[in-house]
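Shown here: the complex without one of its protein chains, the others still in place.
Showing chain A:
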Amino acid sequence: MTTTLPAPAARTAPAPSRPVHGAPLRDVVTMSRREARRSLRSIDGLITAFALPVLIMTVFVVIFGGAISGGSGDYIDYVVPGVLIMCLGMNSATAAVGVAQDMTTGTIDRFKTLPIFGPSALWGHVIASVVRNLASAAVVLLVALAYGFGPGAALGDWLGFVAFAVLSVLTFTWISVAFGLVLSVEASMSVNMIFLFVPYLSSGFVQVETMPDWLHGFAENQPFTPIIESVRGLLMGAPDAGTIVTACIWLVGFLVASIVVGGVLYRRRTAR
């Protein structure tokens, strides 16, 4: 029985292209390129990255601005940091959808059967997200300037802002990636609600004192308040070290937790 079939011919030549071992950096670069293509070629992604932030900026500055500040004056300087963080969050949340799609289509399974650096697929999402968000933030800021935003930041403040924005995007994206690993594609589309609504309950859009008393505790202590205040301080050229440290503790805490949880989920889960 075991000899009924002729033994197949041995391979005629050694494979011309046998894989070489471990190259985590190459894996991450390859995955980032993949995600960059996904971002650039998806109409949804481009709208979320560029059109939506501009619309949100316009809504707050042009439509609500007059009513909130009682005039058309300085509200723009107050609201730009809040809008920026909200946009970075929503734009990062796109990663949840990408990851959920990869999970559903068996793509992650295929990656996991390759001899690659484990979480490189997830890092691809994260790195592409950072690049996409920096581009998006630049557009938002240019539009803000066109609407009359007058930042007071010196060069050092700008550099601080960029570093802070990168940290924020890393955190927001890793949170989204972790969600994407457990949610369906449809459900993952609402991850951006976290970044759309939670910032409203912070000092990002109106001063906390104007909110009802019962909301003060949450609004003053939730992470988006120090995060947005840090951006405000940096853009206005008056950074407050204490606020930035608080914000960084929140961000790094969520970042580490999300990387750990995401890594474990990634190893455990196969296609649904």
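As a working rule, a residue touches a chain if its C-beta (ideal position, glycine included) is under 8 Å from a C-beta of that chain, and two chains touch if they have at least 3 such contacts; residues count from 1.
In the analysis below, contacts and distances are computed from a predicted model.
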Handout entry: Absent chain [UniProt protein name; select from "DsrE family protein", "ABC transporter", "succinate dehydrogenase" or "ATP-binding cassette domain-containing protein"]
Key = "ATP-binding cassette domain-containing protein"
Practice task
Among A:Val79, A:Ala95 or A:Ile116, single out the residue that touches the unshown chain.
Solution key: A:Ile116
Handout entry: Contacts of chain A with the absent chain, listed as residue ranges
Key = 1-2, 4-5, 7-11, 15-23, 26-27, 30-31, 33-34, 37-38, 41-42, 105-107, 109-116, 270-271
